Each structure stands twice: as structure tokens, then as C-alpha cells.
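Missing here is one protein chain; the remaining ones are kept as they sit in the complex.
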Amino acid sequence: MSATILLWSVTLSQWMLVAAMGCAAFRVVRGPRAQDRVLGLDALYVAAMLLILTFGIRTGSTIYFEAALVIALLAFVSTAALAKFLMRGEVIE
Amino acid sequence: MTGLDDFPLWAAILVSLLLLLGSGLTLLGTIGLVQFKSFYERVHAPTLGTTCGAGGVLIASILFFSVLQSRLALHEVLITVFVTVTTPVTLMLLGRAAIYRDRIEGKDGMPEFDSGEPPSDGSSAAGG
Partner (left out) sequence: MRRVLPYPLLTASLLLMWLLLNKFSLGHLLLGAVIAYGASWAMTALQPAKPRIRRWDLIPRLFFRVLGDIFRSNLAVATIILKGKRRQRTPGFIVIPLQLRDPTGLAVLACILTATPGTAWIEYHADNGRLMIHVLDLVDEQAWIDLIRDRYARMLSEIFE
């Protein structure tokens, strides 16, 4: 019984997160300006991280946690670097 | 999803609700990202995913592994802390970059933000 409930809710939330990634990807592609694309990329990273975590719940293994942590780190570093680049035209001053 | 037959029902329902709440809010945030008209409105949208969205999924994950392994699995707290600390920083940087670029291009509707005058202290004098 509880396995069925978990399976259905994990599947449903995975589909929702995939749709969220689609919406974020739409904003990355459409723009219209560079800051909109960076914002979309940030949302894409967050949705991908949450999707990886739901895979961890689905398989019952904690190995996905490290992958999610790495994605969260990459999201922060890349968005900060891109925002810095938009501001000054250089990443390192 | 095998070997879950002795997983307690209350925990399964709670994990499911938290998962659906978190992923639903993330989806709503990105729908807002598509729907809103200007950049400054869009800045608000992804915070839905990074506060309650990420919070719901991460608490669900903590609860699931704690019940499954029958010991407290707290390592997801690290991601929670990390996401809540870093998201404001990136969004702030993006907002500043956006207003800088809009001012450089002389876009209409950008508010003036004069730096010369001292602040108009009225009722605010008591606030400090």
C-alpha cells in the first residue's frame, strides 16, 4: 500500500519537475536579454537538483545526494560568475 | 521501489504530500518565469522553487531516508542550508547587473536613484 502511494507521488512530482525544467529552458532559449537567460539557467539548475533528489527517493539509495550537492554548487558558481560578467564584462577583476 | 512493504503508511503519506508540495511550487515558479512580462518581475519567480520548493523535497528526502534506515539521516540539511544561503546572493547579483545594464542603455521606466542627497529622515529617526 505505502509502496504504491510513494511510487505514484514520486512519479507525479518527477513529471512536474520535468515540466519545470521545460519552462526554465524556454526562458533560456527565448531570452529576450542575457539576464533573463541567466535567470532561466539558475531555475533550470535548481529543478535538476530536485529531480536528482527524487531519483534518490525512488531507488532508495543515498548515492544521488552527492550528485545533487555538486549540482547545487555548480549552480551557485556559474550563476554568480555570469552575473558578474554581465555587470562588468569580466569575471575576474 | 521494492522492499518498501513494511514502510509505515503515515510516513508514506507525509513524504508524498511534501514531495508534491515542493515540486508543485517549483513548477509554479517556473511557470511564473515564463508568464511574467519584465525581467524585474521574473526575478521573483524562481525563489518559489528555491525556498518552499526545495524545502519540501528536501524534508521529504530526510523523512524518507530516516524512516527507511531507522536512523536520523540529516545530510540533506547541507543542501538546504547551501541553497538558502546562495540563492539570495545570485539573485541580488543578477538584479544589480540588470539595473546596471538598463541604466547604461538609457531604457525608459528605470527609476532614478540619486546618491547625492542625505536620506529624508522623518519618522525613520526613531527606527535606528
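Miscellaneous remarks
Lettered A and B in written order, each chain numbered from 1.
Going forward, a residue touches a chain if its C-beta (ideal position, glycine included) is under 8 Å from a C-beta of that chain, and two chains touch if they have at least 3 such contacts.
Quantities reported herein were computed from a predicted structural model and do not represent experimental measurements.
Although it is not drawn, the missing chain touches B when the whole complex is taken into account. Set against the missing chain, the residues B:Ala12, B:Ala45 or B:Leu58 yield one that touches it, B:Ala45. Mapped onto subunit B, the interface with the missing chain covers residues 25, 28-29, 31-32, 35, 38, 40-41, 43-45, 47-48, 50-52, 74-75, 77-78, 84-85, 87-89, 91-92, 95-96, 99, 111, 113, 115-121, 124-125, 127-128.
By our rule, only the chains that are shown with their structure count from here on.
Distance between chain centres (mean CA atoms), subunit A to subunit B: 12 Å. Subunit B meets subunit A in the complex at residues 1-5, 7-9, 11-13, 15-17, 19-20, 22-24, 26-27, 29-31, 33-34, 39, 42-43, 45-46, 49-50, 53-54, 57-58, 60-61, 64-65, 68, 73, 75-76, 78-79, 82-83, 86-87, 89-91, 93-94, 96-98, 100-101. Listed in rising order, the residues of subunit A touching subunit B in the complex are 1-3, 5-10, 12-14, 16-17, 19-21, 23-24, 26-27, 33-36, 38-40, 42-43, 46-47, 49-50, 53-54, 56-58, 60, 62, 65, 68-69, 72-73, 75-76, 79-80, 83-84, 86-87.
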